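Note that this complex is displayed minus one protein chain, with the remaining chains in position.
The letters A, B and C name the chains in turn, as written, and every chain counts its residues from 1.
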Amino acid sequence: MPGGQSGWLRGLTGDQEIADLFSDQAQFESFARFESALISGLAEAGLIEPDAASELERRILEFTPDENRIAAAAVADGIPVPEYVRQLRQALSGPGSKLVHFGATSQDLTDTATVEALLRVIDITSARLDLLIADLDALQARGGNRTLKAITRMQEALDIQASGRIRIWRDPLKALSERVPSLRLETGKLQFGGAVGDLQALGGDAGTVAATIADKLGLDWPGSGWHTARRPLMACAGWMTELSAALGKIGQDVAMMALRGSADIGLSGGGSSSAMPHKQNPVTAERLVALAQFNASLTGAMHQAQIHEMERSGTAMTLEWMILPQICETTGNALLAGRELIGSITRIGHES
Amino acid sequence: MPGGQSGWLRGLTGDQEIADLFSDQAQFESFARFESALISGLAEAGLIEPDAASELERRILEFTPDENRIAAAAVADGIPVPEYVRQLRQALSGPGSKLVHFGATSQDLTDTATVEALLRVIDITSARLDLLIADLDALQARGGNRTLKAITRMQEALDIQASGRIRIWRDPLKALSERVPSLRLETGKLQFGGAVGDLQALGGDAGTVAATIADKLGLDWPGSGWHTARRPLMACAGWMTELSAALGKIGQDVAMMALRGSADIGLSGGGSSSAMPHKQNPVTAERLVALAQFNASLTGAMHQAQIHEMERSGTAMTLEWMILPQICETTGNALLAGRELIGSITRIGHES
Amino acid sequence: MPGGQSGWLRGLTGDQEIADLFSDQAQFESFARFESALISGLAEAGLIEPDAASELERRILEFTPDENRIAAAAVADGIPVPEYVRQLRQALSGPGSKLVHFGATSQDLTDTATVEALLRVIDITSARLDLLIADLDALQARGGNRTLKAITRMQEALDIQASGRIRIWRDPLKALSERVPSLRLETGKLQFGGAVGDLQALGGDAGTVAATIADKLGLDWPGSGWHTARRPLMACAGWMTELSAALGKIGQDVAMMALRGSADIGLSGGGSSSAMPHKQNPVTAERLVALAQFNASLTGAMHQAQIHEMERSGTAMTLEWMILPQICETTGNALLAGRELIGSITRIGHES
Partner (left out) sequence: MPGGQSGWLRGLTGDQEIADLFSDQAQFESFARFESALISGLAEAGLIEPDAASELERRILEFTPDENRIAAAAVADGIPVPEYVRQLRQALSGPGSKLVHFGATSQDLTDTATVEALLRVIDITSARLDLLIADLDALQARGGNRTLKAITRMQEALDIQASGRIRIWRDPLKALSERVPSLRLETGKLQFGGAVGDLQALGGDAGTVAATIADKLGLDWPGSGWHTARRPLMACAGWMTELSAALGKIGQDVAMMALRGSADIGLSGGGSSSAMPHKQNPVTAERLVALAQFNASLTGAMHQAQIHEMERSGTAMTLEWMILPQICETTGNALLAGRELIGSITRIGHES
């Protein structure tokens, strides 16, 4: 989590709305949806009576796990699912309850929970992104016809319209927005492979069960598990990091414009200095650059985590858990900062 | 260049066929194609007589620059184009020769040359990739029905068919192969923005000139320059690094299978040891892991290079020049190593 | 913070004892110590009466800031100090109270607070490290004379004594332990540079004031500020990451030994599987590898944050705040995991 234990740093670099999507509660609710949908799939395959299945599904969705015991067990097990399933099984009884988790494996639940969280993150970030694009359109409308000195290789080049610079801020954001539908498809994959990835426990019923789970969860069933092939996660990490880089570019530009002075830009607000009361620092612009660089490092770390050995890698999974939520929070925060920054521009360029 | 100055290391980790695509000669030929196509575009816009244009284009394509003088000037200029253009202008005369490079800027040439090189790299790597997929299909045919012990979290799990492990090697490669057409579209963009990115020198003729250049070079004209918005490069870097990661996963698995012994895999060849003549080391498998990790770091570096400040960043461009050819060579070498490795598998799994 | 908002993941990868050293409360207590020591220094230089100074110091140390208002202001200011100082000034009155923060700047407080936290982290981690070395000595005593198959390049090589492998685990840890005294010296530097790094507001009194602050805080005064020269932080980040890598190597080895089977190692505990009750996964060993790789990425990010432009970089500071606490927590957690892992070894190697 960007910002760690420090409240002020979390306020500056974190994103609570997004962090909540990766909370214990959110993840365990995903687990429940998965286990419930699995029962539905087993019923579809004729392994449980429909009525017993409905009853089980209801009770699974109502089940409240003991988070503290799961946290303790997760250290021993390296993953929270075994204890979650132990608790769930203990809480259930009656016809079919022996079939809870049948055919599934821990990673099926954690990966699917991650996918569900990422889809929500995409919802949130793409909505903010579209608002930011609208902010830039408004800036374009009110200041695009003013004049700026273009800067190439850190030197004044020629005069341009402010619209030119606003365009190079907006174009990559618009392109990222247009990639959202395909991103949702690439990321929204049900994970379901069972103990060793081949759904062998379900035999000929595997396809039916998988399709039912996917349908219930509103995810795509890619035809087989992807325990070691992580494109759904990488597509999302890549998109977010390109997005935070596009925002970092705006931050870098605004910081340099603020350095050059009032012929380039006017900003309201601005950070105060403890030592120099006259200063108004472009701190939100600086923050955007820091967030972009942080995400660049995290996505590099995601690439490092892409070698999942054999049928399941505890090491690589653990890395992904540590990295992905931070990429999401960082991107979410950057979007908020980007909107703040554009909104604080009181003047861009000068009269030509 | 992976492998540096050392011949043996280049043999082990480099890829000469791909390195040649980034050689001075290859780049300067790209420059010539760009400058020639630009003349064609200026003619289309009525700025040069068609006959004069044809003559100029011919002479541009025939021009041989002095590479040593360009190398020397590139240190002073931070980019090779100004000296290339000086030499080219000096070599030309007659009607229209004053219009050489008119409306263009150095980065238009270097970026377009990079795009041309990357498209060739995609040709080479995707062809090798398809051969590797065929190699895996052949392995599937001859050994897929044998038995392996699945390994999850570094422990024996259940028996699987060898086909299961071969599938998790092949699936991501197949998916990467299927992304090639869209990758070509994302990467194959003409760069053309002129001095400050807005093609202002060409006024109303900009669209005509740009479309003509793109047509001549077989590239897509995205409607504006992308001096600071680097998706065409990032799409390619991402694809290559995901590809080398998928190969690294195969390498990691084979190395672990070799560690577990002959019930898992038999390999022909294998590295000799200077101290222990009895050993046959799975060095190609190890190499694949190293190449994957190297590319992961380089792609992290590409993400770091994504903040191109203002209208043109010399810093970020220089970083991209240093990184991208290495990603390409590393990926190319990994594909060769992957084919070697699969070809060296004499036996996978055991009779069930 | 490794582990983000999720409780189970924090348990698995975080370290609350270390996280607390970077909490708001811990940082604001550091701020108070700094501001108090500064008053002492100003008194030493004759700028405040000794009695007034004592009274002020006492009240500064007793002051409790409003953390929520600081968190809110930190978003606007990009740093928590201006609001902290505003609140502190408001809470004080009487002789000398106008001199609170005189000559200092925000970064002096945040950097010194970071240094104080890092020194405590070094205390904690080096104590754990020495216990881990003792654990390895105990393992050596009980199993060192047994026999292992050495593995080079993923192949069986020759027989070795288990003591050989334990030695290659222990040697780098011992070397890291021996570096602690010099690390404390490199990291334990007072930050004090004032508004623009040259302590100009204090004129000829700067040396006296600085030496007094350093003395009060038990830090070394390097003779000038280091707002942009970050060796004190890099020395610490480097040491921690080399430490977590040394632990990751142990984890990797144990995971591979567990894969090879009982002739190599016996482990008690071990993670349970939700799908395969017979398994005992070496999850702590895997965790150590993940933590090492995570820290490697974070230290790479610290290197990226080393270009602090001009007299003060808000961007680079923000990055450091985001990265350093995570490196510390990750290292702390890895040490705990390392001790767990060594303690869980019931048997190493076999009778020769």
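Here, a residue touches a chain if its C-beta (ideal position, glycine included) is under 8 Å from a C-beta of that chain, and two chains touch if they have at least 3 such contacts.
None of the values given here were measured: they were computed from a predicted structure.
Interface note for the absent chain: among C:G14, C:G78 or C:G188, the touching residue is C:G78.
When the omitted chain is restored, the residue from B:G144, B:P325 or B:G349 that touches it is B:P325.
Taking the complete complex into account, C:A157 is the one of C:A157, C:V180 or C:A211 that touches the chain left out.
By the touch definition given at the top, chain C reaches the unshown chain through residues 78, 150-154, 157-158, 160-161, 164-165, 167-168, 171-172, 175, 195-198, 200, 224, 226-229, 231, 234, 238, 241-242, 245-246, 248-249, 252-253, 256, 289, 292-293, 295-297, 299-301, 303-304, 306-314. What chain B contributes to its contact with the hidden chain is residues 1-13, 19-20, 22-24, 27, 67-68, 70-72, 74-82, 85, 101, 104-106, 109, 194-195, 201, 255, 269, 271-276, 281, 283-284, 286-287, 289-290, 293-294, 296-298, 300-301, 304-305, 313-316, 318-319, 321-323, 325-326, 329. Of the residues in chain A, those that touch the hidden partner chain are 151-158, 255-256, 258-260, 271, 273, 276, 279-283, 285-286, 297, 300, 304.
Everything below uses one rule, namely that only the chains that are shown with their structure count from here on.
Taking the mean of each chain's C-alpha atoms, the chain whose centre lies closest to the overall C-alpha mean is A.
Among the chain pairings, A-C comes first (most C-beta pairs in contact). Between chain A and chain C the centroid-to-centroid distance comes to 28 Å (mean Cα coordinates, whole Å).
Rounded to whole angstrom, the centroid-to-centroid distance between chain B and chain C, based on C-alpha atoms, equals 40 Å.
Residues of chain A found to touch two or more other chains are 78, 195, 289, 293, 296-297, 300-301, 304, 313-314.
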